[in-house]
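All protein chains but one are shown at their positions in the complex.
== chain A ==
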């Protein structure tokens, strides 16, 4: 098996200084973990099979520009609750999509009950008895609960659907899940997020399952719902069904987990750990890096620097409340927190793309009317989170993507002076070292990092005062990140006010002058980036409301 690993560990100047964890925790090579390994944890009560139910080895999945999975191993036994841990972007979602048949791995082997299998389609996965409950729910809004549950495997005789028996089965499933109040005939649109979760779960159970994947199932549930979920997971386990459980909440993992696999940067960094592995060790595995990011120097913001962006009392009901912060010229302010904490929403509201319920945004002391056009006119630029969906015209050449916000400058009576437009775009892309150096190239063919630079070049050309960056390194190759960081820093040095949102805590801390930590729509910490470390932030966000 080819394993093109080592450039990372090799090139990293200082090999992961932090990973003080016990050697038994760091099982990087698949060979170590292959042979069953010692299994000290409380063995599950289900049937004891000699071979694992599921055995994934060396799974690699490459997307253009990123190795989302770079050699992942996962071994799951019948009747166990196997927890998958890892930071955002560690590859958990990609891994479960591979398992659910939604992505095909580029390398690696999947064995199911000892036999090699190819999970080419979601249907194939279901046929093998693998069901998935996605985080972003995949229900059809316009259909009823029963129709959703039996979607794709409707009960029928001679082509006529057996509505009665499907309703009956649905009722049984919902009772089993402890939610008899959901009626089979209810339209899914009318259900709450938590109820939709239950329907998703019922759908998983409607198949003859042996393995259920749950992607952060507790995120939308209230405490009662979580209790109910745990009861169900316990029942499944007793029936010999395996559960792959993804959650950020360590206390949940402690309660219901049997074993833990930790992912980081698309690789397995710890497999088959007992559920009672100390928190400190787990966090170290999740954060300790095989490569060290090089963050640019912080030159320090002069004390007399003027406030450029002022946000005060910004509120959007149901998303975030009373957010206030100021960014000075030359300063980078980071927003840290988990996905769903409301960080991107804050950014988009500042930009006018979402309408604020209350609060004000001012640039250089002048209030900004709540619309994108007003924000752009006031000198605010946004590099959105979903670069491809929200940021780029993928089929158009680089220079057109750069000039799209400043087109008027190159137009005489509506006619574009393409020479000037192209030259100006080229000047900016050269400054940012976009590669390849060809502004006629279609943006889609660029790597993630270079696409990001194209969006940055757009605002550079526009000449803005405030730059809002949402996940600036998402989908950017680890190698290209340092470059993006130094671009962002030099933009700030040139006098811009920069706000960075990132799910990678280390990135926020390393890049910013000041940080705000957000949980559930509120700021729980605000201060110098040097004053808090990654574990401190993780502690704050994992404790949730406690702070």
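In this section, a residue touches a chain if its C-beta (ideal position, glycine included) is under 8 Å from a C-beta of that chain, and two chains touch if they have at least 3 such contacts; residues count from 1.
As a working rule, contacts and distances are computed from a predicted model.
The listed options are "Chemotaxis protein CheA", "Deoxyribose-phosphate aldolase", "Ion-translocating oxidoreductase complex subunit B" or "Sugar ABC transporter permease", and the UniProt record of the chain not shown names that protein "Sugar ABC transporter permease". Although one chain is not drawn, the whole complex shows that of A:112, A:245, A:320 or A:351 it is A:351 that touches it.
Touch with the chain omitted from the figure is made, among A:328, A:462 or A:514, by A:462. Of the candidate positions A:275, A:382, A:398 or A:446, contact with the unshown chain belongs to A:382. Set against the missing chain, the residues A:406, A:447, A:503 or A:519 yield one that touches it, A:406. Interface residues of chain A with the unshown chain, by the touch rule above, are 351, 353, 372-373, 376, 382, 384, 389-396, 400, 404-411, 414-424, 428, 431-433, 438, 440, 444, 458, 460-464, 486-487, 490-491, 493-496.
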